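Before any comments, here is the structure.
Heads up, one of the protein chains got dropped from this complex, but the rest are sitting where they should.
Chain IDs A, B and C follow the sequence of writing; residue 1 opens each chain.
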Amino acid sequence: MLLDSTAAGLFPIAPTPFHADGRVDTASVETLISGYLRAGATGVTVLGIMGEAPKLEPDEALNLTGRFIDGFGKLPVIVGVSAPGFAAMRSLSRAVMERGAAGVMIAPPPTLRTDDQITGYYAQAVEAIGGDIPFVIQDYPLTLQVQMTPKVIRQIVMSHPSCVMLKHEDWPGLEKISALRGFQRDGSLRDLSILTGNGGLFLDFEMERGADGAMTGYAFPEMLARVAALQKAGKRDEAHDLFDAHLPLVRYEQQLGIGLAVRKYVMMRRGLIASDAQRKPGSALSATARAEVDYLLARLGAKDELARV
Amino acid sequence: MLLDSTAAGLFPIAPTPFHADGRVDTASVETLISGYLRAGATGVTVLGIMGEAPKLEPDEALNLTGRFIDGFGKLPVIVGVSAPGFAAMRSLSRAVMERGAAGVMIAPPPTLRTDDQITGYYAQAVEAIGGDIPFVIQDYPLTLQVQMTPKVIRQIVMSHPSCVMLKHEDWPGLEKISALRGFQRDGSLRDLSILTGNGGLFLDFEMERGADGAMTGYAFPEMLARVAALQKAGKRDEAHDLFDAHLPLVRYEQQLGIGLAVRKYVMMRRGLIASDAQRKPGSALSATARAEVDYLLARLGAKDELARV
Amino acid sequence: MLLDSTAAGLFPIAPTPFHADGRVDTASVETLISGYLRAGATGVTVLGIMGEAPKLEPDEALNLTGRFIDGFGKLPVIVGVSAPGFAAMRSLSRAVMERGAAGVMIAPPPTLRTDDQITGYYAQAVEAIGGDIPFVIQDYPLTLQVQMTPKVIRQIVMSHPSCVMLKHEDWPGLEKISALRGFQRDGSLRDLSILTGNGGLFLDFEMERGADGAMTGYAFPEMLARVAALQKAGKRDEAHDLFDAHLPLVRYEQQLGIGLAVRKYVMMRRGLIASDAQRKPGSALSATARAEVDYLLARLGAKDELARV
Partner (left out) sequence: MLLDSTAAGLFPIAPTPFHADGRVDTASVETLISGYLRAGATGVTVLGIMGEAPKLEPDEALNLTGRFIDGFGKLPVIVGVSAPGFAAMRSLSRAVMERGAAGVMIAPPPTLRTDDQITGYYAQAVEAIGGDIPFVIQDYPLTLQVQMTPKVIRQIVMSHPSCVMLKHEDWPGLEKISALRGFQRDGSLRDLSILTGNGGLFLDFEMERGADGAMTGYAFPEMLARVAALQKAGKRDEAHDLFDAHLPLVRYEQQLGIGLAVRKYVMMRRGLIASDAQRKPGSALSATARAEVDYLLARLGAKDELARV
């Protein structure tokens, strides 16, 4: 089933589980998939920035993708295909779509500056992968160094029918969601799914601004799914109560560079993966940092009984 | 009294209060000073990035500084003197020190890349302003685009006796505090005050890592002062309880570009300043954003009775 | 007399002559002015990036500007007023215009990324300095980190009647000149003077593409004036012959970081200024570099008798 603009809910950004010796831990992939489904995921994104994709051999990447596709069944799997060249982007896109992926995600390269350069890049990317593959724009200025205005995003969406989703990860970004939803109300922008990232740091208000859900990798995916659902159901205070209980940890995990180490450590403690190992070169948590996470987990468990580890 | 490495506690980054027509609101400067002293400030920093300093005429900047110096009495006032040229940096530094400032804060220009460029820049700055003026290194990569390792900071400190403080605003930055304190334990770094910024987003753990206090502008400065004090007193859980209550708003205020608008709006609602106006060109809060802040304030007031507005 | 869009010919970017001890060398300012007028300058630009403007005290900057205004008589003097804040930009602009300047030059700050940010910045700058002061857009991506498309430049020009000139310093930039001249032919852009920079490295072809002249500081300004005049007169081969004779030195001078040291050294050897000193912090030529420049000068003198030193 192909991804379309009705996608909503929770698409976790899946980490790649490794054994301590660097091999992909395929058993943990299965545990992780079960955990995501239990948490209420409505889809999943693999080979993202936090998935350690550049450390995978091509066949490893394809195998990993296949396992998620099989595990998620009819739920859509999005595959990150950002690459320094269009040859690699095309090859990977065609391969994962044949394998059953629902769509691909494309981040802009860091050299793009002007509006025309950005829209031009996406036109070239669509030409490279083909107009039949649904794709997601990844808008993540903090890491990618590329700034897309709402108008630029609109132009990409309106020029390419295969663009069905925005992974919104601007920071700050609340007004951007409002601007895009405003474009839709005034008729200048067609339907577009908006899922938000940044570790969930603004998910509470992003949902109120019109986001359709979350696409990020916070180690308690059920919180993301529940906050999204509560907001959709109009239970604002409940949504914020739950969100606020998790915010100290969300904030701690949202540290560039060590965030993945925090996330994998919590996932390991929760039993979602067997080891928090990263393939080399990886970042590691100091003993102090681990103790800080343990402290945050203890405090969280006291507030959210479902989050006890 | 000159700034030295024993400085600790809370040095708020003071905003500049304006009337709606753009004139400096001198009455609000007095209200703000009283508010800071009541909140437990042990010093203050003016003409910082969030102080709209580049919009002030030289005489306005000097008058504003003078008012803070008079209002803070024996407590130290630090003045931001970062400038594109050393002539302006020297003039402003000499002028504010004559007026009674305790020291100056110097941010690196965004073009610096290599370790040698950074240490070379600070050597030139010290030569320009003179070795008799205590100065603060501002380490704020997210905005300033300059990355200083702990070793580079150590080299600057050890090369210049007049360097007495680090405004630590790296992100993530907990390990950097630990590394610098480790240098002191191994004898390779002398005493150095470390105050932390980033709107206070990690103040809870920064204190545990060895920070001496906060230098940032969160609209409830008493929270910053109390968290710093609680941590110094070893009351860890209490510190985190108070911090966590404020975190949803701290997080909301810490949005680049609109953070100052949020901060001034909350300060206006609290009566710390009369108007949330920024001098042109400024950012403004949308009606939706103001409503979001109101909602956060209502929730905060329910948790921290001292924070009711 | 105010700058307008008919400006053409040579506007040298004037360096600031210093004594070895760092004082402004006012006698050399006069020598330099005479040299520029003899070389065929039709105007001059002061306080530019290569003018060491950030090292000047405000009164020094104003005095220097005044001397050029007096020395150039009815010929226009453009003053660089780029500043980190609009207060300083406005003050300097009003001051130099009162003193008799013909217009000001404004460079965008390095943080601008999107098209809207760039046009928004110029709108704010015009509001700050007033719509009655003619201004020049400085388009210099290599140093300023801001990329303006021809469409963005057109939008700035069409939005602000006081925008009369583009200092074109994109690299590569030949097609940009053609695009802008094409906009004028299709009626979407009004008259605009285009003077080119980059040390003159592409002046030969820039004139053929439609530039009106040069605004750069190469140490043999008469070459720039003659190449511009020869191209205007349709003497293409002669223009290239002269240009090519100078190209080895033009290329050598066009080295970021040490270019000003090369330029001042050659100007000193030519008697245009008494000393090649830069005010601290400055770059210095190594003995090897000086010998290389001497070698290039000897070779140049053998080809262009007017360029013998």
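We take it that contacts are C-beta pairs under 8 Å (C-beta built on N, C-alpha and C of every residue); 3 or more make two chains touch, one makes a residue touch a chain.
Computed from a prediction, not measured in an experiment: that's the story for all the values here.
Hidden chain, full complex: it touches shown chains A, B, C. From the options A:A87, A:L142, A:A233 or A:L306, the residue with contact to the unseen chain in the full assembly is A:A87. The chain that is not drawn here is touched, among residues B:L92, B:V152 or B:L189, by B:V152. The hidden chain makes contact, of the residues B:D4, B:E30, B:E60 or B:D115, with B:D115.
In the complete complex, the residue from C:N63, C:Q117 or C:S178 that touches the missing chain is C:S178.
For the options C:D4, C:E57 or C:E292, the residue in contact with the chain missing from this view is C:E292. Remark: the residues of chain A touching the chain excluded from display are 53-58, 60, 83-88, 91, 110, 124, 127-128, 280-281. Taking the complete complex into account, residues 171-172, 174-175, 178, 201-202, 204-205, 208-209, 240, 243-244, 247-248, 251-252, 255-258, 286, 288-289, 292, 299 of chain C touch the chain not shown.
Interface residues of chain B facing the missing partner chain: 113-117, 147-149, 151-152.
The rule is short, and it goes like this: only the chains that are shown with their structure count from here on.
Viewed as a contact network, the protein chains are fully connected, with every chain touching every other. Ranking every chain by how far its Cα centroid lies from the centroid of chain B, the top place goes to C.
Of all the chains shown, the one with its CA centroid nearest the global CA centroid is B. Residues touching across the chain B and chain C pair largely coincide in numbering: over half of the numbers involved belong to both copies. Look at where the CA atoms of chain A average out and do the same for chain B: the two points lie 34 Å apart. Looking at chain A, no residue sits in touch with two or more other chains.
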